[in-house]
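Here it is, the structure in full.
Here the complex is missing a single protein chain, while all its other protein chains stay put.
Our next item is chain A:
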Amino acid sequence: MTKGAPILGIGAGLVLFFALVFSIVSTGHEARADTTPLKISIGYISEAIPEPDPLSLVEIVPKDKGIAGVRLGLEDNNTTGKFLKQTYEVAEKVIPAGGDLHQAATELTSAGIKLIIANLTADRLLELAAYPEMQDAVILDMRTQDDRLRSDDCRANVFHMMPNRAMKADALAQFLVSKQWMRWVLIEGSNPDDKAFADAIRRSAKRFKGDIVEQRTYTFAAGSRRTDTGQAQIRKQMTELTQRLPDYDVMIVADESEVFGDYLPYRTWDPRPVVGTSGLVPTAWHRSLEQWAGTQIQRRFIKATNRPMLERDYTGWMSARAFGESVTRINTADPKAIRDYMLSDKFELAAFKGVGLTFRHWDQQLREPILLASPLMLVSVSPQEGFLHQRTPLDTLGFDEPDSKCRLNP
């Protein structure tokens, strides 16, 4: 299943490492064009698991979701690298659903690759992080949103590029509070991921004084979707689901499984906006973002893939760039040095959000502004004005140091 470029041997890696140490001594802090050539091998691991089909026929289902962003990030690294005699390559490992993750991991590590980008679900990511060969690796998690990976299950060799659900829920809650839409109805699906998002909303409600006036769970399956009779049936179902609610301002839907969420707008009993996993959605990336030079990467991505950039492509791009940015600045591909650099106050990732992005040292989550977008437009960006923090307003989103159960780098 391995695609992509050849892989470095351990011996070559060691030679490189020494070459690097000398080049740092000879050139000092500023990286220059006369540095020693350096080859940086990154491993990409993913599992081919089915994902829920989107409800709307309009929404695209790309086969290269995520990896397309990694590839573009790698290309950007190589454009920069050619001025520093650095070449980047990625070894792509995609295992079949339920396949042998350990074998894929050891294929990478035995080739000396310890810079890993993981496009895996939470349990699989924890498996990967636990392998003995991965203990001195740096794993960038481009996929999971699970709050537990930033609390009870945080790992020293894992950095998170995707914002977790608590960050997204806080981003949404801040927006609702700034609009003075304080009375919320929460409708959640029956799958674990739906409940996880609903839990994050309940936590945000407590933090930002949102009033959840009623909670309901959607259990029936909407059959015959996308057909004539289907749409009539759906309309009736959604109206029934949302009737006889107490007074409320906004309906929050938690349906990551794509079972009913997109059916709610305009079909609710009361005329109220829908937000959450449908309607107005908190997300790390949206194809409508054009400020902060967003237009540039949107266009480069479309040129490379013939489709818009999705959230997981963005976190994939950021993962490749986080490695690239670190190697460019410290002029070594040593995982330990990269880990230290990424946790230092010198690390700063420019990722089209108007501010440099840094990692929280306690749970190794990337701090990032969260976009709030309707299907076709950027509506707002959180943190909202007025939500203040002594360190950075970005720490008003998600798990701040005092309330984190994770203490990775005290």
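Throughout what follows, a contact is a pair of C-beta atoms (placed from the backbone, for glycine too) under 8 Å apart; a residue touches a chain by one contact, two chains touch by 3 or more; residues count from 1.
By definition in this document, contacts and distances are computed from a predicted model.
Student: Report the protein name recorded by UniProt for the chain absent from the figure; options are "Urease accessory protein UreF", "PQQ-dependent catabolism-associated beta-propeller protein", "NADP-reducing hydrogenase subunit HndC" or "Nitrile hydratase".
Tutor: "PQQ-dependent catabolism-associated beta-propeller protein"
Student: Hey, which of A:136, A:240, A:348 or A:403 is the one touching the hidden chain?
Tutor: Candidates A:136, A:240, A:348 or A:403; residue touching the omitted chain: A:348.
Student: Using the definition of touch stated at the top, determine which of A:47, A:76 or A:262 touches the missing chain.
Tutor: Among A:47, A:76 or A:262, only A:76 touches the chain that is not shown.
Student: One chain isn't shown here. Among A:305, A:328, A:344 or A:409, which residue touches it?
Tutor: Considering the complete complex, A:328 is the one touching the chain left out.
Student: In the complete assembly, which of A:42, A:55, A:68 or A:84 touches the absent chain?
Tutor: Answering carefully, the residue with contact to the hidden chain is A:84.
Student: For chain A, enumerate the residues touching the unshown chain of the complex.
Tutor: Touch with the absent chain occurs at residues 30-33, 76, 79-80, 83-84, 293, 296, 299-300, 303, 321, 325, 328-329, 348-350, 354-356, 392-393.
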